[in-house]
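For this view, one protein chain was removed and the others were kept in their places.
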Amino acid sequence: MIEHLPVFFLLTPLIAAVILSITNIFSKKEFIQKIIAASSLALPFYFLYIVFQELNTQTISYDVGGWLKPYGITMVIDELSFILLLVTAILGILTFIYSIKYVKKEVGKFYFFFLLLMSGLNGIFLSGDIFNLYIFFDLTIICSFILITFGEDRYSYKGSIKYLVLGTLASLFFLLAIGFIYAETGLLNLEYLQNSIPLISMQAQIIIFTLLLAAIGIKSAIIPFHTWLVDAHSTAPIPISALLSGIIVKAGVYLFLRINSFGFDIPNIKEVILFLGAITAVGGVVYALIQWDIKKITASHTISQIGIVFIGIGTFSTIGITGGISHLVNHAFFKALLFLCAGAIIYKTGNKDIREHKIGMSMPITLVLYIVGILSISGITPFNGFISKTLIEQSLNNYPFINSMLIFTSIGTVASFSKIIYYSFLKNREIKFNNFKINEAPLLFLIPMIALAFLCLFIGIMPHVWLDTFILPASYSLSSFFSLNVSFIQPASIFKEWLIVAVGILILFLILRISSVVDHIRDKISKIKVNQSILFMIITLIIISLIFGVLNY
Amino acid sequence: MINGINIGIVLFLIGLYGIITNKNLIKIIMSIGICSNGIVLFFISIGYVKNAFSPIIDSATTNVVDPVPQALMLTMIVINLCDTAIALAITVWIYKKFGTINIEEIT
Amino acid sequence: MTSRIIKTISRTIIPFIFLFGAYMILFGHISPGGGFQGGVIVSMGIILAVVAYGEDIIERYKSEITLVEILGVAFFIFAGLIGIFVGKSFFSSFNAIWLLNIIIGVKVCSGIVLFYMLFIRWEYIDND
Partner (left out) sequence: MKKNMLFNLFVLLVLGFFGFIVIISTQLSYSTDLTSIISTYYVENFSFTGALNIVVAILLDFRAYDTLGEILVIFVTISGISLLIGRKDDF
């Protein structure tokens, strides 16, 4: 049975979903549905344990239907898929625990789509065939369209339809790229494409890469392609926001890592990816600084963190890719933590606007956990964000401009999250400090938050354990072997981090002074429409292909 | 130069033009349909082989067109049908909630 | 919507549509056709009947059609698992493409009928 493990990753949530949909017809007992869903989400940890032992010796590869490798569809679990499957399993079970208390209406249907979403994500990370990737991408985004509409207000429909138009467009661009790949090479298997992509003509390579970049850009919200993200992520229900920001956006990065290993031999590719990453990192922060909605601020930071991941991967060096993958994982944890804490705050106060929260000290555990999340996302020393940021900064030694952009991103991150802390927790004139009542979030909210905060701290305190077991094998499988000796805890870098925090708080006060200008900018940005952004995307694609030199040959 | 492959790409771009210039959500969904039809034509033309038969073999001939793009497109058509159906269902809700399906007036 | 002409013509034409769809499903593996195409054709016949005679004739079978649709998925997964039970791999070939065709035909047919029924019921609710 052990050799069939990849299939069971896919089938466990799937069979649970089918059973759930049958029980939905006959009975409305939510208790049974919760037990079925929870057991099917817990079972993959056992499979992951077995896979982890197997991976020491070889990459697991499974030919579906018994047809050999380039002919049939192959399921592959290598180190990179393993780490993403692990993150999917962890976030899946934690957001499920959160949603037991959070989701009130249409519970059975919610769990049904949740399980199929998990199944689709597992399918993406298992797949070794490029058309199969398309199908599971589409399964995932269709589940997310529906899950977004479970949100609190009518704007969730708006976010859903924006995501739908752009996500479908991304799928179509991806299909066009698959068509060109098939026409040029006659292959669909990812592993075999690594050998045959470098053989085709340069112009065709550039066109394929540009079309794939369009698909990846929309799926993972690189800046000219990002317009759907803030609406969709901020209007979804909280557990789904955490999953969307934690994993589904990462599926685009995963696709980028996979096609990266095809070995496209294109001039200027490194500079283009680095520039896109830098723009994304800075733009997401600027977007976050002008918002007042706690979920919109958190969602905008997804854009900027994805930019940092792309900066790391765009250096195409081992240390950069290690930093990128590790930031991908760390971002999944701390962004899920931030979203879940925001959900607890919204659950208690019933308001998304940070100026109206007035929590004071009534939610001490949530405050502590939120500060852990903020310190992680800002990259302060004993938390997990600093590990990956240190790695990415070290890979950028030859690019001082990009490095300065990264520092600016850190400052903006600190500033926008200090705004949340200041307005929601500290600025509280009505309730006196000594007569507050403790009004903490329910226990089922706190368990996943504490678990995620523990993960953030654990990775930060013992970086080498985490990096050596999970991250480094993944990055070695993508690039040539290169020993990594980075000393993480240095006094100079700690001083730099706290300097960034100080500058960030200063910038925050500066921005609060000029709040009329900020309101003006926010009005301007909110006027950008979907169709204009699509036009801008196409112009960007043309410019990128011209920079690659598509007409030079 | 004028063959099914390039016509497919052009059809895809016509659909993209429709997505960019239209403001009515139903028209945008129809334009996505045009895009996907362009991709179907593109794929089927990739697999076309001159002077070959359809890939249903009852004699010993092996001179057939490429069956793989056709199979892929059968899958893709159904997936696109599902996308369109979800889009229409959400559009009905948009109309109920906002009273309009003009994408610029949904605020 | 329903008129005498539509009723008469659809009464004549629907059996042939069903026959053609069934032929496409059952002979899909040796002739042009297949499960998807046949399923869509059969569902078109059902939708024509609904258009001609009103949706009351199909409305009461809605939960049965949903169940058929779910069971189609379950059977397809089970057909894949047979490969594991006999010691080969997932979805391994067991020379029964006609069986998979029938499963997919039933599934696609019930799916498209459900699409149509759900959307038309929505319109019906709004008009009240």
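A, B and C are the chain letters, set down in written order, and residue numbers restart from 1 in every chain.
As a working rule, contacts are C-beta pairs under 8 Å (C-beta built on N, C-alpha and C of every residue); 3 or more make two chains touch, one makes a residue touch a chain.
Predicted model only: the values in this text are computed from it and were never measured.
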{"item": "For the chain not depicted, the shown chains it touches", "value": "A, B, C"}
{"item": "Of A:L5, A:M118 or A:L139, the one touching the omitted chain in the full complex", "value": "A:L139"}
{"item": "Interface with the undisplayed chain - residues on subunit B", "value": "1, 3-6, 9-10, 13, 16-17, 20-21, 45-50, 52, 55-58, 62, 64-68, 70-72, 74-75, 78-79, 82, 85-86, 89-90, 92-93, 96"}
{"item": "Residues in subunit A touching the chain absent from view", "value": "14, 21, 64-65, 67, 70-73, 105-106, 109, 112-113, 116, 119-120, 123, 131-132, 135-136, 138-139, 142-143, 145-146, 149, 152-154, 180, 182-184, 186-188, 203-204, 206-207, 535, 538-539, 541-542, 545-546, 550-551, 553"}
{"item": "Residues in subunit C touching the chain absent from view", "value": "28-36, 66, 69-70, 72-73, 76-77, 80, 90-91, 93, 95-97, 100-101, 104, 107-108, 111, 114-115, 118-119, 121-122"}
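In this section, only the chains that are shown with their structure count from here on.
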{"item": "Farthest chain (mean CA position) relative to subunit A", "value": "C"}
{"item": "Centre distance in Å when subunit A and subunit C are each reduced to the mean of their C-alpha atoms", "value": "38"}
{"item": "Centre-of-Cα separation between subunit C and subunit B, whole angstrom", "value": "23"}
{"item": "Parts of subunit A lying in touch with subunit C, wherever the complex brings them together", "value": "4, 7, 11, 14-15, 18, 21-22, 25, 62-66"}
{"item": "Residues on subunit A engaged by subunit B in the complex (per definition of touch)", "value": "131, 134-135, 138, 142, 145-146, 149, 154, 157-158, 160-161, 164-165, 168-169, 171-172, 175-176, 178-179, 182-183, 188, 529-532, 534-535, 538"}
{"item": "Subunit A-touching residues of subunit B, taken from the complex the two chains share", "value": "5, 9, 12, 16, 19-23, 25, 28, 32, 35-36, 39, 42-43, 46, 68-69, 72, 75-76, 79-80, 82-83, 86-87, 90-91, 93-94, 97-98, 103-104, 106"}
